[in-house]
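Shown here: the complex without one of its protein chains, the others still in place.
Chains: A, B and C, in written order; residue numbering restarts at 1 for each.
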Amino acid sequence: MTFFLDLCLRLTVWFLLTADPSPINIGIGIVVCLLIPRSATLSYTASLRDWGEALWQSVVAIPQAYIEAVEIMVRPHRYEDLTRKDVPPRRTPGLVFLDIFVITFTPKTIVTRYHKRGWYEVHWIRRRKPQ
Amino acid sequence: MIDQLINIVSYGCIVVGLVFWLWGTWPLVGPRSVLYKLHTLSVADTLGSVAIVVGLLLKIPSEWPLLIMALIALAIWNTILGYVLAYCSTEEPND
Amino acid sequence: MNWILGPMLLILLIPIYESFQDEDIWQKMLAFASVSTKTSIMILVISVLRDDWMIGVVGVLVLSVGNASLMLLAQVLKRVNE
Partner (left out) sequence: MTNVMTDWDLAAITALLPIAAVMTILQKNPYHALVVRGILGAIAALVYALLGAADVALTEALVGTMLAITLYAVAVRSSLVLKLGIIAPVNLPEIELDNGASNGQQDAQQNSNPEDLVHPVSKSLEEIFNLIHSFEDPQELKPLLEDLRVFCDRHSLRLELHPVPDRQALDHAMETKEVHGVALVNGDSSAHPYSVTVRVERLYELMQTELNPAISTLSTTTIKPPPAEKPLVSDASSR
């Protein structure tokens, strides 16, 4: 199933780059996407529900990022803080990537480090001095 | 009528993008820490640029594949770059 | 729509100035990241202004390539500083 998702992602990139819906181009695109080597270390065992959730989170992150951006523009956030965020159990590398992407995409938070023992180190900017 | 509306929205997006750019880039000159500047840069370089590209997209819908590609590249690369820079510029914790 | 390039250019000057004035390597890297994104967006704007597809493709490629070189450089610098 995730193999299929992977293929779809590659085909999307191909068609966006070439922008040519002729049958020859579609054929070339499919062949190229199948021929490009796939990462052997990535394990595609995550459930479809986890993937759907993570993808939905990254869609929601876009308006949220703009809201946060306006917030920190209107009210200055002068203080910095470092916190830990726990990783949900049994995350595959692809999902960890999406998690890091979502956290870093919003302007108030940045992941500075991912510990394999199970947490992200998240850097915040805040309005009030953290205790 | 609709053309005009789209025109206004697209100019609005571009202007918002430029404002984000200015606001996010200005703190670069200041004395703040690298991580703080990364936060403001993510406002400028990711969100501001996305707004500008969306404005362009509304203006020239015929080039949509290219501009959507630009949007994806912008969002993913800039965000991951922010993570890599944050990771590389901070010290390894001792544990 | 030509007026866009003027403000963009002025904003581009900020990170360039910063890269010259700050002696810390990571601050310079931030300025580099900022410049590389801003120039590629400017290339995209130019391509839309001129309705030239070719330049647009270059803009998108520069966007991703510039960032890739930045990541490599950041990793090398991290190793050097240790």
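Simple rule for what comes next: a contact is a pair of C-beta atoms (placed from the backbone, for glycine too) under 8 Å apart; a residue touches a chain by one contact, two chains touch by 3 or more.
Please read these numbers as outputs of a predicted model, since none were measured by experiment.
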To test your reading of the contact rule: which positions on chain C touch the chain that is missing from view?
1-2, 5-6, 9, 12, 15-16, 19-20, 23, 25, 28-29, 31-32, 35-36, 39-40, 42-43, 46-47, 49-52, 54-55, 57-59, 61-62, 65-66, 68-70, 72-73, 76-77, 79-80, 82
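Here, only the chains that are shown with their structure count from here on.
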With centres defined as the mean C-alpha position, give me the chain A-chain C separation in Å.
22
Could you put a whole-Å number on the gap between the CA centroids of chain A and chain B?
16
Within chain B, the set of residues that touch 2 or more other chains is 38, 66, 69, 80, 87
Note the residues in chain C that touch 2 or more other chains, in rising order.
57
Touch list for chain B against partner chain A, complex
20, 23, 33, 35-36, 38-40, 42-43, 46-47, 65-66, 68-69, 72, 75-76, 79-80, 82-83, 86-87, 90, 93
Quick check on the complex: what are the chain A residues that touch chain B?
13, 15-17, 19, 65-66, 69, 72-73, 80, 100-101, 104-105, 107-108, 110-113, 121, 123, 125
Given the complex with chain B, which residues does chain C contribute to the contact?
1, 4, 7-8, 11, 14-15, 17-18, 21, 24, 26-27, 29-31, 33-34, 37-38, 41, 44-45, 48, 51, 53, 56-57, 59-60, 63-64, 67-68, 70-71, 74-75, 77-78
